[in-house]
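A single protein chain has been removed from this complex, and every other one stays in its place.
And then chain A:
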Amino acid sequence: MTLKTHLLAGTAALFALSGAAHAESHAMMEHPETGEKLAADQTFTYRVLDEFPSIDPNLIEDVEGSHIGRNLFEGLMNQDETGEVVPGVATGFEVSEDGLTYTFTLRDTAKWSNGEPVTANDFVYSWQRAADPATASEYQWYMGLMKIANIDEVIAGDKAPTELGVKAVDDHTLEVTLSQPLPYFPQMVTHTTTFPVPQATIEEHGDAWTQPGNMVSNGAYVLSDRVPQEYLTMTKNPEYWDAENVIIEEVTALVINDENQALTRYLAGEFDQTDVPAGQFPRLSEEYPEQAISVPNLCSYYYNLNVSDSGPEALADPKVREALYLAIDRDVITENVLGGGQEPAYTLTHWATAGFEVPSIEVAQMSQQERNARAMELMSEAGYGKDGEALELDILYNTSESHKQVATAVSQMWKQTLGVDTTMANMEWQTFLTERHEKNYEVARAGWCADYNEASSFLDIMQTQSSYNDSGFTSEKYDGLMADATTAEDPLPLYTEAETILTQEFPILPIYHYATVFMMDENIKGYPLENAQDNWYAKDLYRVAAE
């Protein structure tokens, strides 16, 4: 049996129809679907923290760069305002019965900004390029996660990139072979690493192909201007297949390093969107209720406990670990310290992850007094705490005001409830990463963001072999569950069980689930607030006329 994605094809047809009916729509100054009055000025300007390391889709390695990538280029699939997969260059796909072969049908209207058609060969070239050791892309690890046939051998240089499991059946049919079934594979092709890149342009200009004037792209926008560390401007691509439904004419990313400075300039009306500095959300949402926005962000904040041989003796005792876990009053941290819509976390996977339900564990239902009482019991059973042996712990975090505030709060809670003395040590980022990875710590701050909107993106990090498992936790049972989950029809029970193991062993202490807080001009509409990965497309935005 093959699964035909009728739904996706149907949605695409609908889009095409509404597009035709409302051609030249914003010349009429009304939004084609909602009928809102559009502003004459259709530009969107937003603040970014730092210069983009690269805007080459195969090389993009940061979140802000991927926003640029999604606007300049278009992959096989896009995400809609809730994060669901919708057609991009592909109108749909078929999956073979064994789940190993995906066949994407490409729309014949897709074009590059120079007017050339986008073909299946462009994707083949791009994927081979991304995996080629000579390209040296950091995101080869992502290509590895996609389980494309032969990917590991290609990255290792044992096989030629041409042996990668991706081929063009014809100009509009792309066939991908996987080494194991991956139910969330379609989600993964919404990521910039998999977007097509223009072979002829890259061969002509080399590394300089991403400069304005050289770059050819297939997205809703083209690169028009870029001054490193200052700004990057994109303008509407008239060759884009759905250009008639693109309302925003120009998108500019302004590089402003200091977030408070950015906020001042935002309030002065210089641009449309900026992040809210830590701790300022309550004030801003009171003063500017229409503009201050908090949305879930698929990242989890937690503390690693060093349970490896190099860790302190006390942390080898699960009772001590559980006591530390219980004694953190997460409500105080989310409400009083952070105050930006973050949610208390008792388990690792972010609550807003698609298809995931946070396991209902007993601890989450208790009051903090009950948790504290239980924590004290455990601590004295373990022989530590107020009437036992004195316990001292170091908390390691990377230099940052908000990490410091959280660490201060946690150390106060541990001191008051458990009598644990803590020393707070902050380190500059690179040093911090090295120390934590080499397990030269006792308690260390960590944050993890999902690579794709699926629970395994969180839970995989606690596998024995995971390179991010800095706690030194090993559990055969856990590893087994995660291995089974990749092929399971319904992996949710396995994920719940895996989470349960973590709340029995406590190698990590989840603290909160992230939220993104930002200020946005209330006249900008169409922003995907329910897309938990914050994957926005400027083509879906529009500016309504000020009332």
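Heads up, the rule we're going with is that a contact is a pair of C-beta atoms (placed from the backbone, for glycine too) under 8 Å apart; a residue touches a chain by one contact, two chains touch by 3 or more; residues count from 1.
Please note the rule applied: contacts and distances are computed from a predicted model.
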Per UniProt record, missing subunit out of "Oligopeptide transport system permease protein OppB", "Aspartyl/glutamyl-tRNA(Asn/Gln) amidotransferase subunit C", "Proteasome accessory factor PafA2" or "Sarcosine oxidase subunit gamma" is "Oligopeptide transport system permease protein OppB"
Among the options A:169, A:200, A:227 or A:390, the absent chain makes contact with A:227
Tell me which of A:91, A:105, A:140 or A:190 is the one touching the absent chain.
A:140
Looking at A:264, A:336, A:464 or A:487, which residue reaches the missing chain?
A:264
Going by the contact rule already stated, which one of A:254, A:305 or A:320 would touch the omitted chain in the full complex?
A:254
What residue numbers in chain A mark contact with the hidden partner chain?
50-51, 53-56, 59, 61, 133-134, 136-138, 140-141, 144, 152, 155-157, 207-208, 210-211, 227-231, 254-258, 260-261, 264-265, 267-268, 270, 428-431, 433-435, 437, 447-448, 467-468
